[in-house]
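Shown here: the complex without one of its protein chains, the others still in place.
And then subunit A:
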């Protein structure tokens, strides 16, 4: 049998991206991906290099030129569009290729190397001549080649230590040496018109130079981290920059003075590093690619493309439409209907603005709504609702085009002394208006109104729970749900409106609930709601509406700012909106990018955010500086991402849920250096998609592991360890939430929990957990499912070093605790007696902690020196009842199989190394995993190789070596599929592989 391994997909750093006609061409690992710009469709993925990443590319005259590291290739463009593998054309350059371009007539190729040397080659990459500035040796971090004409080619060279050199290819003379930057030059480029050179360096500034005189024209400050790329666009009148700070910024280039002025900032990528950047000046869209593996399109005319995106009106502007205003009359409220805006003023005047013909008109005036008024409405029913402090409610229904008022209804609710809140909901042509007074003893008065014709049909007096102040409303299936202050949710059954509400207290950590939305109903009759609070938290709560029984299946926090609401969009992405300092921001929480932002001045002003016509069109209305501002977001004319990545930083651990999620679909979690944990879905075809990004850990993520189909544990620095519960009851998505947190040893914990293991108690959801720490501590815990709490049951210590891995191994009647410290040993304890536990045939019997004194682990039973440095990864296989096999990979490049056994007398434990490969990799082996029911072992190492061993005879027999594009290869996990195994590899990026045993 041989193992057939095939890479299914790769999500990782993309270093270059370029527009070519109606295509976007991106380097993606060893591949080139070609997308259709308008549809976002992947036209082809073609392998161009064997091992090296594509760092740059150009397409001209039907030829495609790619370079990366020491590789370079010229491929017919048609072959890139149609062939999956063009790597046979790859050529090797003796030096790192910094940049490459076709010559002016396309008959030659220029390769700029990191030694500031240009190899002039023919199209077969035969070197015709080498050009260099004699006597001037520089090492380059960056460089570009400007081909102006057949006679004029400039080399823009960015050095490591010595600023920027601009030299002429043919005269081999330096034209300029710019030394104004501090530190290494990370990018340098020239404008097409030959007037400017732009450069950026480790000093985080952009400098614009006059190519003719060599003088510095201006310096642009703005980026808060290193800048990696610069491109002139729009006839050299603008410059765009991309940075480690995850933004790209647009700069106006003054043609007169060469002054750089920052005009726009786009937040485009996940944590750290945007590498690739290009602009389609005709369509005015930017393409960026980064370390997160995302290829993003950004509309540079998001605010001006249709022309109606931003409008603003002062009272003076409106009065020009022959509308009279009293002195000091101001806007008090507004609502957006499909025809445009309806406004209520401080004089009770109702105005409408027709969006179609841009005309304001006054509809009527009602003195009752002069003061303490509120304005809301229902878009679907084309009506607005005004209310005042005395309980008067006025409903105005418009014709579809807004030209006519079809109907009005005025109601007086006299039961309330004063009305301060009016909330409106609708369902199926019925309107619900809830009025609330500041007196907590007053009922919440709710009227039900038939919308055609407007007619009051029912009135409810709902008893307010204690500490309740409604801030949001939802009607669902004869229930009214109110979100309130103190993060409380009250559920009223309208069929039995006299009975008191089911109250869910402290649903979220924040205060005011800003939105409640229905998501779906499960097969077991539980309803799922999405709830947001202003402090930035959101949750999904599963509720049995009939008895109020509830379960939070997901709780999370947005990265920054205040949250005013969230919803699933038609494609299933979860969209949030709210305020971030002075901005209103709409964010795609599923795919983690900003959709739009508006500098509105912050959350304390009057504002309104609603859909506009289409489910992908939105309008944000706000008052700023006494003007009504209408900001529209049209549906994007190009896809916002061409490819979604995963983490922007190194993935530290990956874990696949043992059971599949759907047919040929699995879920897995990834934890990364960016401290987030992501819950992702992956098809057996390799297509992966992130569903949730959790920001719970604060630093140094170490491990995440599914310990059963339902539970996951993650650990990090600061003694953080969370127990998560996965919920797969709903169709929309899998959900996950923390159900227990491990207690820390001090108030300011500074230890890392390096690893943990779990052993469930037979026929129970309780389990024993062991944790190992960076200060050599070992702790054992009991998790009680009923109370959802961890109790410390034993403590121990091994020498003074960092403990890297741990396993709990039941052997017959013995529970073995095995650790691997940074000293290369495997160390074993028998913890059966110390914990006073019972095992039968390796199964942990019913047990509860019952000690008067906290047990301390005795001296270890035995230890075996397996590695010459820290053991990075450890896997356990039970051999027979009384012994187990331990597979380890180490920092010493070695992989080993050891055996630990309980002796017949059950009194002693013996360990020995069975097999070891001391040259198991060229560098650290970071992960080992068993395959095929323990017949095979796969290892991953930092030399970017996967090695497959046959271990059937407890000997390591190397079968095969595979290359992986993921640098800093750090973790892997495997799950069985119908056809073999699905293997996930994490590092900088992530790959999925299919592994299959085939007959020779």
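The working rule: a residue touches a chain if its C-beta (ideal position, glycine included) is under 8 Å from a C-beta of that chain, and two chains touch if they have at least 3 such contacts; residues count from 1.
As a working rule, contacts and distances are computed from a predicted model.
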Legend entry - Undepicted complex member, UniProt protein name, chosen from "Putative tRNA (cytidine(32)/guanosine(34)-2'-O)-methyltransferase", "Replication factor C subunit 3/5", "Large ribosomal subunit protein bL32m" or "Protein pelota homolog": "Putative tRNA (cytidine(32)/guanosine(34)-2'-O)-methyltransferase"
Legend entry - Which residue of A:125, A:253 or A:608 touches the chain not shown here: A:125
Legend entry - Which of A:144, A:311 or A:776 contacts the chain that the document leaves out: A:776
Legend entry - From A:79, A:802 or A:876, residue that would touch the chain that is not displayed: A:802
Legend entry - Residue of A:61, A:171 or A:224 in touch with the missing chain, whole complex considered: A:224
Legend entry - Contact with the hidden chain (one of A:156, A:189 or A:205): A:205
Inset, instruction - Quickly run down the residues of subunit A that touch the omitted chain. - result: 13, 15, 49-53, 55, 68-69, 71-72, 87-88, 90-96, 113-115, 117, 119, 121, 124-127, 132, 134-135, 137, 139, 141, 160-161, 181-184, 186, 201-205, 221-224, 226, 244, 262-265, 272-273, 275, 291, 582-583, 599, 750-752, 773-776, 800-802, 804, 822-824, 868-870, 891-894, 918-919, 921-924, 942-944, 967-968, 988
